[in-house]
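One protein chain omitted, others in place.
Letters A, B and C mark the chains as written, and numbering starts fresh at 1 in each.
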Amino acid sequence: MAVTETSVPSPHAAIRSQARVLENRVEGSGRILTLAVPNWPGSIPGQFLMIGAGAESEVVRHDPLLPRPMAVYRELGPVKGAASGLSERSIELLYRVVGRGTTLLSEAEPGESISMVGPLGRGFPVDSGANASSGPAILVGGGTGIASLFELAKALGETDREVVVILGARSALDLTGKDDFSALGVELVCTTEDGSVGLAGRVTDPLLARLEAAQGRATVFAVGPTPMMKACAELAARHGSDCLVSLENPMACGFGVCLGCAAPRAEGGFSLVCKEGPVFEAREIDWEGLP
Amino acid sequence: MAVTETSVPSPHAAIRSQARVLENRVEGSGRILTLAVPNWPGSIPGQFLMIGAGAESEVVRHDPLLPRPMAVYRELGPVKGAASGLSERSIELLYRVVGRGTTLLSEAEPGESISMVGPLGRGFPVDSGANASSGPAILVGGGTGIASLFELAKALGETDREVVVILGARSALDLTGKDDFSALGVELVCTTEDGSVGLAGRVTDPLLARLEAAQGRATVFAVGPTPMMKACAELAARHGSDCLVSLENPMACGFGVCLGCAAPRAEGGFSLVCKEGPVFEAREIDWEGLP
Amino acid sequence: MSTSVDERVELAGIPLRNAVLTASGTFGYGTEFAPFLDLEKIGGFVAKSLTLEPRFGNPPPRIGETPAGMLNAISIENVGVKVFLEEKLPALPEGVVVIASAFGTEPAVYAELAARVSEHPRISGIEINASCPHVKAGGIEFGQDPALLGELVRTVRAVAKKPLLVKLSPNVTRIADMARVCEAEGADGISLINAVQAMEVDVETRRPVLSNILGGLSGPAIRPIALRMVWQAAQAVKIPVCGVGGIASAEDAVKFLLCGASAIQVGTANYLDPSAAERIARGIAEYAERHGFARVADLTGALETG
Partner (left out) sequence: MSTSVDERVELAGIPLRNAVLTASGTFGYGTEFAPFLDLEKIGGFVAKSLTLEPRFGNPPPRIGETPAGMLNAISIENVGVKVFLEEKLPALPEGVVVIASAFGTEPAVYAELAARVSEHPRISGIEINASCPHVKAGGIEFGQDPALLGELVRTVRAVAKKPLLVKLSPNVTRIADMARVCEAEGADGISLINAVQAMEVDVETRRPVLSNILGGLSGPAIRPIALRMVWQAAQAVKIPVCGVGGIASAEDAVKFLLCGASAIQVGTANYLDPSAAERIARGIAEYAERHGFARVADLTGALETG
């Protein structure tokens, strides 16, 4: 198991639903898709959806075929004036156009519907790590990995725990979601490789400083490109702190039946990212074995 | 050959183009799609297009795969304020939603682009039949077959020849395009099976009367469901008049290379509907051999 | 909408509530679908193929996407027959029909698996996954050689105490020959098709998409191939045929029934819509009613070719 049962709030049962697009806006180099989801049960920080590759048409088209995994970026609560009867809740996805499915998603217009299944996976343990409750929580997000951290930052911000969010990107434009984090009131550090905003450089620079200060009492929550997560994990380990990561593997089902999302485990064998993850303790993962 | 070379104005070479949707409106139980086509060379009455099954997306989707054949309903001439440089001309298609491709076409919105190839096929000979120039031209349209007759009616209306258009449908709602024909000023007779407009009954009733009056000097141009065209052809033959029809066979290419659209010929063998047709002299066709 | 149609069918002696099963490897061990459909509203399911011992599959990447299809090379990762019988089966509601799928590198291994699952009261039937490379025979799949397939079916038949289905590989020259061998060796029915061997490449990395290089193509893309093979197999044998391959809608399913299948299996479509199987079962009954068939069973072989 990725994370001990006790430390994770028990997840809501997933539902299959037709979400309604409320907004699909460009923010920097990314996009934010706002959905109204009938009977949405809510999600735990770090959980995700399997969402259709683009809006539904009356015609079922099988190319592209598979749904796409996307983190639940923000929970916005009940939708006012929702269609009579059903209780709609609104959520946001933060995504970047990288291929066919995300391009089709970017073409989805308000009023169109998209099929989805979720919430899926095991979220972040809000009080993880031996001495978690005491030590600082350091959230490190790179690229669209930022999406998996917002609700976690919000939840941790409501505890009396010390929280710092470090967001890194190539350039200011790529820090989609930054303003939402600022609005949270938790401490926010941004890094950009071109120095266009925040510290010039990589997330590992401020992370190193924080880890040294925490003297092994910190918990790092790192989500982003594999090399970034790997670097954060090594840094945390070297400073005796825990590190949790959220893996991105290709997925077909999202709920543990296709076995397509397997990630190699440090002690051998595989874990299913969609079911036992996507959140794992960094040391559980065989980083060399990841694609 | 379906129709002797001489009798058909030599067709323009087909082009491949990205048409721009100007309008896609509902009219009765059908729809009328107005397109702006860059470099459109114009078409001969009875010619058709191969049009993509729905608007283009940045993502090329292969389901559905094949383009759909659609007659050029109306030629509207040059588009005012066309995109700089290229000469756009506007054409209309008249269609009915019957399956996946036409459903996707019905979802195409103004501003979206659709790929198309055309004009294709051999059109109607405007002065066909032994004693054509003298005798009356009787145009009979059923269902969406109406689409292939508008430009023919217009062209014939400009000659000093006697022209009558007979349009038939189940009910008034199905007479999409009727008003356009009325506006032409040629004599128009409508029939509906439920009597909701025009004569109650079928197109063959008024056709019979006209054929008797013409005493073998008429030319019938029949386009519609196969049974209707077959009935018109038999009636015309019985009254010694010529009959031209336009066949609808499934097509993959539309310009004579896949050999998928073959129609059986009366004297044996097959003709390619897309290339030697879609217009044929009724007597050339082996009506029993059609699907 | 509920119909007055009799949805019950029989497959290889197994009475089914309706004609819709779900395909091995695409429905897990059943319980995973409880949030999305009523397990007692589908005909039943074929569980993930079992090996004697728990087994891990290939390293990632294990899946890829192709036009109207998906590619996979999982390699029969499964909990093993023991955990399946002791933990997975008991977790299922009473009314669910379960068919166990057996996979091995030797006929004797398949036989042992068949014997063990036969004992369990919750197992309604056994499906042999013949797409395993026969180690002794130099890696060719059992399902690709009539002689090997015959030996396999004979060996398993001798010990299987439950209805026996043989799941055929589509990667053969003449599927009818394979169907006949199964019938001759006493199989109660055949399921086809398994995934079609295929490959995909990532042009940016210039590497195969799958760590295994080759994988199995499934989904709507292969449906016309599966339908052809089901038609050819149904023409060749009298034992019941279970149609599998690209079924995503009730209309798709009906095509297989018309071509001679007694039941069908939904595979990849379970990923696209986890409630697909229940929707398809309902749709088949509605189709039957709309077309004047009192029993779904009457759709089997009702294709008109005259």
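Following the convention adopted for this analysis, a contact is a pair of C-beta atoms (placed from the backbone, for glycine too) under 8 Å apart; a residue touches a chain by one contact, two chains touch by 3 or more.
Please read all numbers here as calculations on a predicted model, not as lab measurements.
Peer 1: Could you list, sorted by label, every displayed chain in contact with the chain left out?
Peer 2: If we consider the entire complex, the absent chain touches A, B, C.
Peer 1: Which candidate, B:Gly77, B:Pro227 or B:Pro250, sits in contact with the chain we can't see?
Peer 2: B:Pro250
Peer 1: If I consider the whole complex, including the chain that's not displayed, which of C:Ile63, C:Ile76 or C:Ala198 touches that chain?
Peer 2: C:Ala198
Peer 1: So one chain is hidden, and I want to know which residue out of C:Val5, C:Val166, C:Leu217 or C:Ile264 touches that hidden chain in the complete assembly.
Peer 2: Residue touching the chain left out of view: C:Leu217.
Peer 1: Go through chain A and note every residue touching the omitted chain.
Peer 2: Within chain A, the residues that touch the unshown chain are 62-63.
Peer 1: Could you please point out the chain B residues that touch the chain left off the display?
Peer 2: The missing chain touches chain B at positions 13-16, 60, 62-67, 115, 117, 249-264, 269-270, 289-291.
Peer 1: Taking the full complex into account, what residues of chain C touch the chain not shown?
Peer 2: Residue positions of chain C that touch the missing chain: 66-69, 71, 144-145, 171-174, 196-201, 203, 205-208, 213-214, 217, 219-225, 227-228, 231, 246, 251, 254-255, 258-259, 287, 291, 302-305.
Note that in this section only the chains that are shown with their structure count from here on.
Peer 1: Whole-Å distance, chain A centre to chain B centre, using C-alpha means?
Peer 2: 55
Peer 1: Hey, how far is the Cα centre of chain B from the one of chain C, in Å?
Peer 2: For chain B versus chain C, the centre distance works out to 47 Å.
Peer 1: For chain A versus chain C, what separation do you get between their C-alpha means, in angstrom?
Peer 2: Whole-Å distance between the two chain centres: 35.
Peer 1: Touching two or more other chains, which residues of chain A qualify?
Peer 2: Within chain A, the residues that touch at least two other chains are 62-64.
Peer 1: For chain C, what residues touch not just one other chain but two or more?
Peer 2: 67-68, 220
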